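Only one protein chain is missing from this complex, and each of the others stays in its spot.
Here the chain labels run A and B in written order, and each chain numbers its own residues starting at 1.
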Amino acid sequence: MESRKRKDGNGLNTADVIVKQRVGGRSFRQILPYVCLLPAFLFTVGVLLYPTLKMFHFSFLNWSFGRGYETAEWNGLQNYTWLFASPSSTLFHSLRLTLLYSGVSVVAELGIGLAVATLLNRERIFGRVIVLTGFMIPTLLMPVMVGMMWRMYMYPNGMLSYFLGLVGLKINWYTAEWAMPAVIMIEIWQFTPFFIISLFAGLRAIPDEILDAAAVDGASGWNRFWHISVPYLRPIIVVTAMIRMLWLLKSFDIVYTMFTGGPGSATEILGLSIYRALFLARDIGRSAALSVILAVLTLIVTYIFVRFIYRSREAMERSL
Amino acid sequence: MGRRLQYFSSNRTLLQWHRRLDSIVASLAVWIILILFLAPYLYLIVWSFKRPGDIQAYPPRFLSPLTVENYSQIFADVNIAFFLKNSAIVAGVTTVLSLLLAISAAYSFARFRFLGKDWLAYLFIAIMVAPLISLVYPFLVVANQIGLTDTHMGLVLFYLPWNIPFAVWMLRTFVSDVPQELEDSALVDGCTRMGAFARITAPLLIPGFFTTGVFIFIGAWNEFVIAFFLTSTKARTLPTTIDFFLTYGSFQFAPMFAAGVVSTLPIVACGLLVRRYYLTGTTAGALKG
Partner (left out) sequence: MFTDRRWIVACLSLALILVVAGCVPAAAPALQEEAPATEKFAGKYSEEQLAWIDEIRAAYSGATLNMLGFAHPTLNAMKAITPEWEELTGITVVYDETDLAKVRDKFVLNITSGANTYDLVMTAEVQAPEYWNLDYLEPLDPWLENEMGVTTESWFDWEDIHPGYTMMFTSVNEGTRYAVPISGEVALLFYRADLFEEHSMEIPETYDELLDVAKFFNEREIVEDGRTVYGISFRGRPALGGGNWVWSIIIFPFGGQIVDLEDQVTPAVLEKKDAAVASIEWETKLAKHGVPGIASFDPFDAINQYKQGFAAMSIEASVLAPGVLNPDESIVSDLTGFAPLPAGPAGSFNQTFSHGVAITSSSENKEAAYAFIQWMLGRGNQALLLDNGGAPVRRSAMEDPANQERWPYIEATLQGLDQAAAAYENRFFATPQVEFVLEYLNVWSVNVSRAIAGEITAEQAAENIQSEMEEILAQK
């Protein structure tokens, strides 16, 4: 069946043979994949490598923001030891909040996104195109604007509180226990569409024959979804979730606009700690050290996702 | 549902009714979810036509008189058209360049097998893990040295590295979805590899290009931190203009929301214009058609 063969589209088989046929040179065949990577590589690593290395370098310095580079002193590992050991450091508090914030957001966005994309992919939906374009709109708004807008809605006496009050719910988003759910809710509102649209595109790419065959075999809707659609979608799910996770771990504008880390320190995620350390504590070294910690955390999390991609691919290959 | 579908399938009319009901229920559900998602934005539009006092009032004044003053204010006083133009240039160029630069890498990852492939793919993610705020200072120093502060090209240069990896990873999955056999047959027919890609694969990738491109465009359109520090007056983009409305002593919500609406409408219009490329014409659809 053609569609079955497509699954190994991740590129394992015929390419080698064909390059050999067309070009003939063994060396060219070997470097071609690398040559193809070059443009993207240049404009990504080329631009970011120096600033990233600088960030590493700065994390070992004692250097006040605002003073010239010549005033910076080598500080060894002290920035790190301070962050991990000092009682005034809020590193672990921030780490916990960051993971909570990004984890809950990604899972909720993915869940809602998958559900809506599946609904949208049903046979006949009235105004499907309009609905899809409509779903883009929250993502289009500038983050600062989103923050200001939701501030107006989430006021102790804003519109949202008004409507919740009508159904008898009294939630004050400005208090310590509700501030975090509030920002997570805004993230979900703004970025679920990213999943809806990406996953919808993925669902449309599933060949009808597979689903039809399954239907003829008597598989229930839920079974078809779980055993055919989801495995098929897995690469796009993992890629979108990974990219979204990457954004979320580093995000700070919505929290900044809504609560600037407050009340108290209830929403002080790492992105905000970095901002605070750089611009308010004026400590370039410590803020760079925090950034390095965040970068390592992000590396670990994305690496898990990447392993997951490869594992799912291998599993697919084995099942063939 | 499927089982019931089986059960009724002996009776054609019932099946038809069932299908119709199914599509009505699903459509209704989707529309309700959409309206829930859009409600805050739709009311933002209403707000942008209200007088400042009515926005802040409690209980909410749903039926207060409307005015277009906010819009005339942002076009006359803030000259938002200028910032719209800057944003369009920067986001447009970033999108096109990111896709062009990313496609060959995406193709390479999807089609070839080579040493260190997985690690190189991961490198594209790994290079982006540094938080933006810590990179701003080196960015500024570099931009000063090569004279790119407050220019469109400067912004594009620093937007590319965040968007290319995204494009590489997204496009990679889309390229994988195009059957290898199609390309192979073109090669057998005497095409070069480039030719096979351009004539067979690229057209099938159009939905992928659009889905990816739309998000790159939005990202660049909305980017704040780099734009804030790297521009001042000449290349300033839309998101940084929100500051104009955070006047000390009174935030001017009404014109700010008008600016928000103005900043989203061009993209919504664009999205509607090109919708059939990223929404309807998917790979599978193209194959079947």
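Some points to look at:
Heads up, the rule we're going with is that a residue touches a chain if its C-beta (ideal position, glycine included) is under 8 Å from a C-beta of that chain, and two chains touch if they have at least 3 such contacts.
These figures come from a predicted structure and were not determined experimentally.
The residue from A:Ile31, A:Ala176 or A:Val296 that touches the chain not shown here is A:Ala176. In the complete complex, the residue from B:Phe197, B:Phe215, B:Phe229 or B:Phe257 that touches the missing chain is B:Phe229.
When the omitted chain is restored, the residue from A:Gly111, A:Pro156, A:Pro181 or A:Gly218 that touches it is A:Pro156.
Along chain A, the points of touch with the absent chain fall at residues 62, 64-68, 88, 151, 155-157, 172-176, 179, 256, 259-266, 275-276, 279-282.
Think of the hidden chain as still there; on chain B it touches residues 51-53, 56-59, 79, 81-82, 84-85, 87-89, 92, 96, 136-137, 140-141, 144, 149, 199, 202-204, 206, 210, 228-229, 232-233, 240, 243-251, 266, 269-270, 273-274, 277, 286, 289.
As a convention for this text, only the chains that are shown with their structure count from here on.
Look at where the CA atoms of chain A average out and do the same for chain B: the two points lie 15 Å apart. Residues of chain A that touch chain B in their complex: 2, 5-6, 8-16, 18-19, 21-23, 30, 32-34, 36-41, 43-52, 54-55, 58, 116, 119-120, 122-129, 131-145, 148-150, 152-153, 155, 157-159, 162, 189, 192-194, 197-198, 200-202, 204-208, 215, 218-224, 235-236, 239, 242-243, 246, 250, 252-253, 270-271, 274-275, 278, 284, 287-288, 291, 294-296, 298-299, 302-303, 306, 310. Of all the residues in chain B, the ones that touch chain A in their complex are 1-3, 5-6, 19, 22-23, 26-27, 29-31, 33-34, 37-38, 40-41, 43-44, 47, 55-56, 58-60, 97, 100-102, 104-105, 107-114, 117-118, 120-135, 137-139, 142, 157-158, 160-161, 164-166, 168-170, 172-173, 175-181, 184, 187, 192-193, 207-208, 211, 214-215, 218, 221-222, 224, 238-239, 242, 251, 253, 256-257, 259-260, 263-264, 267-268, 271-272, 275-276, 278-280, 282-285, 287-288.
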